[in-house]
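Since the structure comes first, as structure tokens, the remarks are kept for the end.
One chain of protein is taken out of this complex; the other chains stay put.
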Amino acid sequence: ETRLRKYIVSPFNPRYRAWEMLLVVLVVYSAWICPFEFAFLSYKQDTLFIIDNIVNGFFAVDIVLTFFVAYLDSHSYLLVDDPKKIAIRYISTWFAFDVCSTAPFQPISLLLTNHSSELGFKVLNMLRLWRLRRVSSLFARLEKDIRFNYFWTRCTKLIAVTLFAVHCAGCFNYVIADKYPDSKRTWIGATYPDFKEESLWDRYVTAMYWSIVTLTTTGYGDLHAENTGEMLFDILYMLFNLGLTSYIIGNMTNLVVHWTSRTRNFRDTVRAATEFASRNHLPPQIQDQMLSHICLKFKTEALKQQETLNDLPRAIRSSIAHHLFFPVVQKLYLFKGVSHDFLFQLVSEMEAEYFPPREDVVLQTESSTDLYVLVSGAVDLVRYVDGQEQLLGKIIAVDTVGEIGVLYHVPQPFTVRTTELSQILRLKRTSLTNVLHANPRDAQIITDNLFMRL
Amino acid sequence: ETRLRKYIVSPFNPRYRAWEMLLVVLVVYSAWICPFEFAFLSYKQDTLFIIDNIVNGFFAVDIVLTFFVAYLDSHSYLLVDDPKKIAIRYISTWFAFDVCSTAPFQPISLLLTNHSSELGFKVLNMLRLWRLRRVSSLFARLEKDIRFNYFWTRCTKLIAVTLFAVHCAGCFNYVIADKYPDSKRTWIGATYPDFKEESLWDRYVTAMYWSIVTLTTTGYGDLHAENTGEMLFDILYMLFNLGLTSYIIGNMTNLVVHWTSRTRNFRDTVRAATEFASRNHLPPQIQDQMLSHICLKFKTEALKQQETLNDLPRAIRSSIAHHLFFPVVQKLYLFKGVSHDFLFQLVSEMEAEYFPPREDVVLQTESSTDLYVLVSGAVDLVRYVDGQEQLLGKIIAVDTVGEIGVLYHVPQPFTVRTTELSQILRLKRTSLTNVLHANPRDAQIITDNLFMRL
Amino acid sequence: ETRLRKYIVSPFNPRYRAWEMLLVVLVVYSAWICPFEFAFLSYKQDTLFIIDNIVNGFFAVDIVLTFFVAYLDSHSYLLVDDPKKIAIRYISTWFAFDVCSTAPFQPISLLLTNHSSELGFKVLNMLRLWRLRRVSSLFARLEKDIRFNYFWTRCTKLIAVTLFAVHCAGCFNYVIADKYPDSKRTWIGATYPDFKEESLWDRYVTAMYWSIVTLTTTGYGDLHAENTGEMLFDILYMLFNLGLTSYIIGNMTNLVVHWTSRTRNFRDTVRAATEFASRNHLPPQIQDQMLSHICLKFKTEALKQQETLNDLPRAIRSSIAHHLFFPVVQKLYLFKGVSHDFLFQLVSEMEAEYFPPREDVVLQTESSTDLYVLVSGAVDLVRYVDGQEQLLGKIIAVDTVGEIGVLYHVPQPFTVRTTELSQILRLKRTSLTNVLHANPRDAQIITDNLFMRL
Partner (left out) sequence: ETRLRKYIVSPFNPRYRAWEMLLVVLVVYSAWICPFEFAFLSYKQDTLFIIDNIVNGFFAVDIVLTFFVAYLDSHSYLLVDDPKKIAIRYISTWFAFDVCSTAPFQPISLLLTNHSSELGFKVLNMLRLWRLRRVSSLFARLEKDIRFNYFWTRCTKLIAVTLFAVHCAGCFNYVIADKYPDSKRTWIGATYPDFKEESLWDRYVTAMYWSIVTLTTTGYGDLHAENTGEMLFDILYMLFNLGLTSYIIGNMTNLVVHWTSRTRNFRDTVRAATEFASRNHLPPQIQDQMLSHICLKFKTEALKQQETLNDLPRAIRSSIAHHLFFPVVQKLYLFKGVSHDFLFQLVSEMEAEYFPPREDVVLQTESSTDLYVLVSGAVDLVRYVDGQEQLLGKIIAVDTVGEIGVLYHVPQPFTVRTTELSQILRLKRTSLTNVLHANPRDAQIITDNLFMRL
């Protein structure tokens, strides 16, 4: 909505979002290839070399692009599109890291060196892992996006972290074994003495296998540290695993507790009702009524919308009420001929509620405090005479209920009971009276309408 | 209650429920036999073959039957019994899967092939595991059924999932070893070189043993992956185990937190009371009174029924009140001779409460706001004169307390204290006055009854 | 308190409690010796045999005793001392189990058999483990007893369960190895071929070592199942361990969450205050005042006693008020010469509150709604004139504050600020007025007292 300066892009721009998603895919590729190249490949000008440099190119473009992307100021909650401010903010935060993680160390190494200091350049290449911060901020955004299931977002994140840890640890552990002079006194060489001759696939799977056996603390022991260097790496990896495992368990516990809370509440309610019924020896038909009411209430929980509405500001609330109830209220016989403004004021004061079947909306002899508008569904009018129920009539949507009681302060002459799922608008007598006082002409029309019907 | 079209069955029909339970038993059988056959048995026309096909037959019948079972519409919460809608719903959701999981691949394989492509048909046979969705929906229903203990339902579910995972992984891992050309370079062959000659029982137990040693992350290492294929399977299984283990721990934590919350509250209350007593140097008899009150309150927590009642709709609440209190109130001397309607109105306004022994229901000099009906138990009437307690009398159920105070606006002349667990009905003065005003004839009868007694 | 029939003992009798504690000690002995005898010892008429039978004797006495112990009825919450009811209840519940777990199978086996069926009698002897239910109910009671720390009670329970599981599993696993014909193909024989010749201590420690290595899922693999029987036992034990481990973790999580909640709240409050201060650029002295107030509030949290009092019934509350405040209020100049009854009524209406130092009890120009009695501590009287504070005076306990304002409806002429931790009684003007109206003679005395001072 807000218009930005020329050449400045909004961070919420769909095209920019797509570009970000593309970069995340490239980051995933980088995260996998970086440790893999480090451990298993030597640098040659092959296909992989070209792909790596294309990927690097994309990130270089992104560095330039970032100077043209507005940002949300954390104090005023407004988008800042001043190029100077954008540049200052970027340079003072992540610019240096981004440049380092994009610099083409590999081509430089090929130009400058005679491959003797390969390891050093390989280590510099690992700086590309800095790019992972993008994945991290993507997950932070996905978790707040309700189009994605929270459980699966969270699980995907945990699985991604776990797999990356396994991959990295496996690769680094392989490097340690690879560089160790006595290849028989390494974790892999002790079992497979000629491991350097085996296929890349076999070596990679074995490294992953060791890594995951250690991470899950299974620890078969068929592959284990043989020299001090490996032991040190293992110590660090196992300490990290302790943290990661408890993080995974903590997350799962959190999800389980959240899931089961609804079932819990349901069970507690049903148990309380059942115990109450059995303690008081209630007859079976009342027990059944109680239980079926509780079941229906939990099934229709989503229909309780008043809470959602209450959290919204009044302006939005009143435009929702207008959109939903104006066409309905306009059609009622009671409000035929009244002014647009009058109806508008009434509608803003109305509250909608859903009633499951067989629930009493109004009880006989109760004092009339509300005017009800039946928007959908149907209700029965029931009268108790000498302890017996008498069915007086049936009302089907759209119609009003209790208008006489509210307008002439008469107690309810009958019980109103839903026969199916019904949406009912409720208007407080005090609100109605206030609006009527302010609009005497419309009040007269309503009185006429009422007499016409009677 | 709701009548359905001819030939259409309700999903809540007890016979249909029994049929579903029978299918769940068959599903459990399928879940066990499927991986087992896949790993350890070759297909022959033996007893097992016949049993499998009978089981398949049951599921085929169920597919047909499903076209005649009504379903609960998720919007209107009503049962839909239109055969067309039922068919559309089934065909557009699970029909295809159900047919695939029931198709008799095994007999077809025997007819069509010369046993060369056995593995392919075995894999197709695994489609039968689709049936497990029935077990999953059974557990979802059991968890909401309070006849079953939540803890044990949940545990059974977790144990079932764990055992199924162990069984499947053991069987699949055996298949990998069985198909590997060099049987000495397999997880089982490295320890038992002639494992293919061993008894079915020994091979199955060994596979299960490996599986559970891995799942629980014990990882003795006596049996471990030997070749790349096994390593890959192990990697996947261990990742799955990480999830399953945290799921189990998360569930257990959830249950433990729920269990201990009541003891927690009790301890916190007792501690607060004890600290209060010791800080203020209260004499021991007051301390004892405080603690015994708290203990009794927690023991009789189930007696607090007002909360349960408040959540019910008014219609159910008033029929409960009528059932419970009408016979009691009818017997009271105060209401002898009054009309049925009058009593009915009174009873709807009453609230029941339990008082533990030695608790004060009414305090002397308090203003009279309620009429009390002692339904069960007994109370003492106590008067304080110059700081000394005097016992005035004793009232045993069924009787009224405080009628003079409420009817003539007099402050309570004495304290009413329970001597045993007592159920007491409470009727607000305002409610009583309203009903009396509406029924002047009955009001006269009550005044007469009161004077008669005095 | 409640008197029971002759020869019937209350379950809360201290001597019976001591007897129960003695039995719990014997149960712990039984729990340890039962599996140990089963696995490592053969039956001879030695010292252990005699001890076992003495212990059995104690439990036999307890069976008889139980017929004379009253029980708490779960419906009426009263002690039942009818011998018939006690007997019916015991015989219909645990009697049979208790007799089986006490029957002297060992001596019978020595009399009847020629040691051939030893294993059978050993298994029967394991019935003694039924006695463990006593330990379980002891822990249930300890958890509710606030004299014991909840954390340590819970930990002791978990450790006891863990140790018992480890002990049992170790012993049973040893039995399996001991009975296996080929002792070299057992978990212990594979490493220690002549294990049957080793000392009892070495064998026991090795069994425990295996057991705990498996329970904690460490699984070194130096000792592992070698034959099908051991594998089956291992499978069961590991499944049990999965449950036990999650139970332990669940309990610990529960305890950690409870512990840290107070620190959490404190941090959240401090953070909100700090952020508020920095956002609004408040001067440092106001910031310091805010923070020191929050710190003091959390330190003096235990002083908030009103909540504890509110949960008690009115009778207990008024006797506490009488005990605590009557002697204090009696000494006040305002109430000199008033009647005992009048003071008693006043005291019942008073509420006590603690104020940390430097907090305002009453604000200048506020309307006077309460009479304050300073029970301990001291307060300053401060007046604001043109935005400047003026110290008017100092009041030290015991004295009244605000009596003129309350009695003559005058707004507070000054701010009352505590200078140290002060306990203050608060009496509402409405309550005071009611009591004064009911006692015109005492009202006159109070007015006189007030004028005397002025």
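Letters are used for the chains, namely A, B and C, taken in the order the chains are written, and counting of residues starts over at 1 for each.
Simple rule for what comes next: a residue touches a chain if its C-beta (ideal position, glycine included) is under 8 Å from a C-beta of that chain, and two chains touch if they have at least 3 such contacts.
Predicted model only: the values in this text are computed from it and were never measured.
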{"item": "Options A:N56, A:T217, A:T269 or A:S431, residue touching the unrepresented chain", "value": "A:T217"}
{"item": "Selected residue (touches chain absent from view) among C:R133, C:H293 or C:R383", "value": "C:H293"}
{"item": "Full-complex contact with the absent chain, from A:T66, A:Q345, A:T419 or A:N449", "value": "A:Q345"}
{"item": "Of A:I320, A:A378, A:A397 or A:I445, the residue in touch with the unshown chain", "value": "A:I320"}
{"item": "Of A:A18, A:I50 or A:L78, the one touching the omitted chain in the full complex", "value": "A:L78"}
{"item": "Touch list for subunit B against the chain that is not drawn", "value": "217-221, 249, 253"}
{"item": "Residues of subunit A in contact with the chain not shown", "value": "76-78, 143-144, 146, 150, 214, 217-221, 224-225, 228, 231-232, 234-235, 238-239, 241-243, 245-247, 249-251, 253-254, 257-258, 302, 305, 307-309, 311-316, 318-320, 323-324, 340-341, 344-345"}
{"item": "Missing-partner contacts on subunit C, residue numbers", "value": "155, 159, 162, 201-202, 205-206, 208-209, 212-213, 215-222, 245, 248-249, 251-257, 260, 263-264, 266-267, 269-276, 279-280, 282-283, 286, 289-290, 293-294, 296-297, 299-300, 356-360, 363, 365, 386-387, 415, 417, 420-421"}
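Note that in this section only the chains that are shown with their structure count from here on.
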{"item": "Turn needed to bring subunit B onto subunit C - CA fit, degrees, nearest 5", "value": "90"}
{"item": "Between subunit C and subunit B, distance of the C-alpha-averaged centres to the nearest whole Å", "value": "28"}
{"item": "Junction residues of subunit B - those touching two or more other chains", "value": "217-221, 245, 249, 251, 253-254, 257"}
